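Shown here is a partial selection of chains from the complex, left in place.
Residue numbering begins at 1 within each chain, and the chains themselves are lettered A and B in the order written.
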């Protein structure tokens, strides 16, 4: 009976988590739409590379959250189950109609019956639930890390909304600490930590032992409540997130167009320069630009091999980050179109 | 490109694991069918209680393995994906038709394209794969623990098949060590341990960092190969498992019918004895039987309150474990009927 009650609780938890995942998805899609062409520096290995857009970033997160919604719908019927199988699974005390009784009762409760069980519901089901939570928490952890990064003083592209009464530091009033994202990252560790005990709880002895009991009293509510909490916190963080467009632009232009060298190189080759030569020209010019604190455009403008093939207007266009974002806006549109039905507001 | 190759490998791995899960399911259903009425002692808290059947035990494992097959089919399209999104996800170097090119190429490779991605495929997908493996490994761990338990000298109901050349111990030729099940339990720990790193690999910085790379080179092949291995080992163990029916019976009768007291109690109540009184009668009689090394039937046969309501033949029938297995055979039949299509041989 205890397990049936747990099945009901897990069903209710999943229904609530589903709502909150959809709310988060809604926020991410909104932000993706509004920033579909907000060009910004992309970073790989922490190094600024070719541009991307904030819209794509939000769309990638939205897509991941949508996968969690899919997962939830798949695990729900496996997780939210009850049983009426008696002391060891045989329904010996229930009479001949045991299976029908179980079916009827679970149907009344609105959850599925197990097909078979011993004294307890097999714990692969609950482990699956906890692994689902761990996956969700880790997505939030990743988003939290990104916000904390983009809010770093030297980058300063985004900022968590800041309560009016909140003080960053009494002696350092300028500080804008991303404390909500930090909280999310910290608690995600606790949620993930429930996975291993949840799996071990599936290795019960014989028709059941009691080791799962004390363990589940801690990890089931804890992992559920913390996931629910950080889902809400992160949704609010993303909803209220300020994007400092000036700083976005500053970082985008930080390297004077050098990250876009690829764009010019490809065009030079098209216009007849040897691939090897084009590569070398761009490499040297890039180094020169970085060393001298100049833009790549100005260095290329002084290179005769280049100017023989490209006008300065053409160079400028090739190095314009706003024109080098490929299908990012179209990809965002497709994600928004596909996923909006999941979270119609 | 590397991630697309990984997508292909994971697809192939899942196809192989699917076959092996179905082979394991086949063995479990076969054993369940053949032991559908093999009555045995059930144990909760390590204590012998009312009877169950080997068939139900195998059916419960079969049902769990079938759930893994379901899970596999759900995660496959999410895990086996490729991408052609360029350096940071924008397809900037691919021209306007980037999305179509990606679609075509992945269709050619037989895997799904990501909808959006940055430089890498989001790692929630691979974490899901590893968590799936951990779930499978833990089921095998549980089965291994049960076999090792049932093979204990004092229980001795089952025995791993024993190679002709295999020697348990040079000085103790009688030993039948369940070393294959032990191996499965040990390696399941390693598979489970891959979950946390796999989740952490999803927390990549910005458009990607490289921390996942070194980690995945270890955990992806290791967790895959070990799961595949222990799946095979456990399938062979179950296939070759000897069941010592004499010992099964011995354990079933070990407590002289005391575990079935419930059966008599219910009947006494039906025939008019007060519930409280019936409970007390059975409690006392059970204690007497255990203390004196007698069967519960013989003690009850000497109790006038009981014999006033039940003949000794009736008592015998009520305490017959073979008649106290409820719907276990029917439940087994239903599981076999439902799951056999998944593993038609």
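Keep this in mind: a contact is a pair of C-beta atoms (placed from the backbone, for glycine too) under 8 Å apart; a residue touches a chain by one contact, two chains touch by 3 or more.
If you're wondering where the values come from, they're calculated on a predicted model, not measured in any experiment.
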Complete-assembly copy number [criterion: all chains share one sequence; 2 shown]: 4
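Here is the rule we use: only the chains that are shown with their structure count from here on.
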Of all residues in subunit B, those that touch subunit A in their complex: 42-46, 49-53, 56-57, 59-60, 63-64, 67-68, 70-71, 74, 78, 86-96, 98-99, 114-119, 122, 124-125, 127-128, 131, 134-135, 138-139, 141-142, 145-146, 149, 192, 195-196, 199-200, 202-210, 262-263, 266, 324-328, 330-332, 334-335, 338
